[in-house]
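Only one structure is covered here, and it is reproduced in the block below.
The other protein chains are all here in position, but one chain of the complex has been omitted.
In this document, chain identifiers A and B correspond to the written order of the chains, with residue numbering beginning at 1 in each.
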Amino acid sequence: MYRTKLALPFVAAAMAATMTTAAHADTTLNFVGTESPTTWENVIAAFEAANPGVAVEYQQIPFANFNAQIEARVGSQDPTIDVYQADTPRVPALASRGYLQDMSSLGDRIAEVATATEQSAVSYDGTFYALPLWTGTQLLYYNRDLFDQAGIPHPSDDPAERMTWSETLEIARTLQEKTDVEFGFTFHQVDRYFQLQPLFESRGEGSGLTGDDLMTPAISGEGWVDVATWYQELFESGLAPRGVSVNQMPDLFINGQVGMLYGGLPQIRRFNGAEGLNYGIAPVPYFEGGEEVTSTGSWAIGVSPHAANPEEAMAFAAFLTLDAEGSRLVSESTSAVPVNAETYEAYRGRLADMAGGIGDAAAILTFEIQNTAVPRPRSRGYVRFEEIMNQAFSDIRNGSDVADTLSAAERRLNSTLSRL
Amino acid sequence: MSARLVRSASIVTVALLFFLPLWWVVASALRPENDIFRFLSEISIWTIVPNELTLQNLIDLWQSDFALAIFNSIFVSAMTVAIGLLVCSSAAFALATIEFPGRNLVFTVMVISFLIPFDAIALPLFNILRGYNLQNTYIGLILPGIGNGLAVFLLRQFFLNIPKEIREAALVDGLSHFAIFWRIYLPLSGHALMSAGLILFIFQWQAYLWPLLIAPAPDYKVAAVAIAQFATTWEVRYGLIFAAAMFISGIPMVIMIVFQRYIAASVASTGGKE
Partner (left out) sequence: MSPRHTYLVASAFLAPAFLAVVLLRLWPAALSVERSLVAPNATSYSLENYTYIFSDPVFQNSMLVTLKFLLIVNPLQVAVALGLALLVNTKMPGIGVWRSLIFLPIAIPPSVSATIWGVAYRPDGPLNAMLTSIGLEPMRFLTSPDQALFAIIMIVSWVGVGYWMTFLLAGLQDIPKSLYEAVEIDGANAFQRFRYVTLPQLRRPLTFVLVANTVANFLVFAPVQILTKGGPQGSTDLIMFQIYDRAFTMGDTPSAYAATVVLVSIVLVVVILQFRMMERSEP
């Protein structure tokens, strides 16, 4: 149970000079992640109930600081992180630097609950280094009221009738003309490689990393420049908002300030809870003449090799992900898509309920995962790659010269990847 | 005289301009969260004058973990001042009153070393202290703040200005150096100690990079770090941000207003006449 720590300071004050973190039970496990604590509340309570003497402390760290925190703490062999959320594409990078505990001992159980694709998502060099937790897909959310106002027919939720980007932008423009909506369209995770990768893949430009070990950047060619310029145009032309951060995008959609939002499945839960929002879902657009590509992959759970309590840490990590009960408890607290096959079935049912009148989310999910999902490149340099790409996209969104920015980013990638 | 009037008017205008953002913070903290941005797009008097006052933001703030962060900041800063004043004044005393060969060299070395900007060596220091398991501890937070070159410099200047005769008389009377320090010099140094204490306090209160590195755990997070993270969580709560800003700024502001003259007076006077 996530506890507020108001009693602690007074104890600490009395014994301040020599005290390190107080133990509230015989063993305290430290678990860090980016999710809101409500996601883990129930599963932590269950684990503690089943393991008397073990307490789990969860710390939520903002996404923007997460990498730096892991680097600073796990990287410096700090024993105060036992278990942490590990983004699947980062597993090779983390594992190669010794930040993840070898999970071979749980290999059989992993194979039981996860598909081959998902198993490789948590592996590096043929060995398991993390436990699969979630996967995901993206949806195009659209505001039905605004569409009606502008006289635009609702897009279909059938993947066979996926819209192209041209069609989508046309709709966005119409929305802006015919209603008083500020923006026609936006990405939820603007400037993040995670969401923009499909754009480049859809045009056949690859993931940006090539070579046998995916350590060679290839982002400055004509194709990349074209797509990136297209991305910049969205903001340049006023279709999509500049200067609004990722965190604020869902609010924009909820407040009816943007007509369409390209975002992940978990947003359904949030949007359902928003009063007065009448929305629907459709499969995400693709470039006409190109491939239909969607993002996938999400968080996994890793254990630090320097954990203060390695056994309990492994037990907890396994409970969260591989155990039927634990996995179910997590799944019921979030709308993220579970990898665990058993839990997934129950999830689909819940998703159908949640997605009630907005569209067949379950069908889109299944279709995308089976047919269009392209995972992020599994490279030892992925963490650095992602950071640099995100900065480049941010600059591009803000209007910098596309070719220059991409070339500079490529030079920078070459420079930093060579250090690995 | 109109020149006087112009000058006075300028002073008031400038002062109000500097104060305006602070006013905006307090006004925003005390109004309903949704109003903060509602009155922004068109500038009106309501932008800075709340049309509805509420303490809800403050209440929400105290029920969040931020209360702990404020406590941490207060505790760490207070301990830094207490320990730091002892450390710095002892050193200043020795450097000002005890004649020993190499005294000037030691002084110069100490002041120059403390000129090594602290944040610049935060990274290696972080790795060192981490090696002693001092991450996420109060000691880890306090340590770097107790030695402050400026404080030593100030106190030494002040001690130098205390007439030698007092010390010599005391020595003749058989007082030990420590007694002289504790019972004579320190009591005389009220103002200088307050200036030095202020310097130590401010250093610690507004520290950001160091606490970010050494104490990221929620139990030990300080206010300066906590507020920056408010703006990057999934839901940006402006009410909380402004309320937190009000608190984190308010406490040192009050302290500084009360002790303002001690900051400038000591340094400037030690600088002016030697």
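Here is the rule we use: a contact is a pair of C-beta atoms (placed from the backbone, for glycine too) under 8 Å apart; a residue touches a chain by one contact, two chains touch by 3 or more.
Here the structure is a predicted model, which is why all the values come from computation and not from measurement.
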Contacting the left-out chain in the complete assembly, out of B:Leu68, B:Cys88, B:Leu193 or B:Ile214: B:Cys88
Candidates B:Ala67, B:Ala170, B:Ile184 or B:Ala228 - the one touching the absent chain: B:Ala228
Hidden-chain contact residue, picked from the options A:Asp251, A:Asp360 or A:Glu387: A:Glu387
Residues belonging to subunit A that touch the chain removed from view: 64, 67-68, 71-72, 75, 97, 242-244, 383-384, 387, 391, 394-395, 398-400, 405, 408, 411-412, 415-416, 419-420
Residues of subunit B (touch criterion as defined above) contacting the omitted chain: 4, 7-8, 10-12, 14-16, 18-19, 21-22, 24-25, 37, 40-43, 47, 86-88, 90-91, 93-95, 98-101, 103, 106, 109-110, 112-121, 123-125, 127-128, 143-144, 146-147, 150, 152, 177-178, 181, 202, 205-209, 223-225, 227-228, 230-231, 238, 241-242, 244-245, 248-249, 252-253, 255-257, 260, 263-265, 267-269, 271-273
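By definition in this document, only the chains that are shown with their structure count from here on.
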Centroid spacing, where centroids are CA-atom means, of subunit A and subunit B in whole angstrom: 40
Subunit A residues touching subunit B - in the complex, by the definition given at the top: 4-6, 8-9, 12-13, 16-21, 30, 36, 59-65, 69, 72-73, 76-80, 245, 247-248
For the subunit B and subunit A complex, residues of the former touching the latter: 65, 67-68, 71-72, 75, 79, 126-127, 130, 133, 135-139, 213, 216-219, 229, 232-236
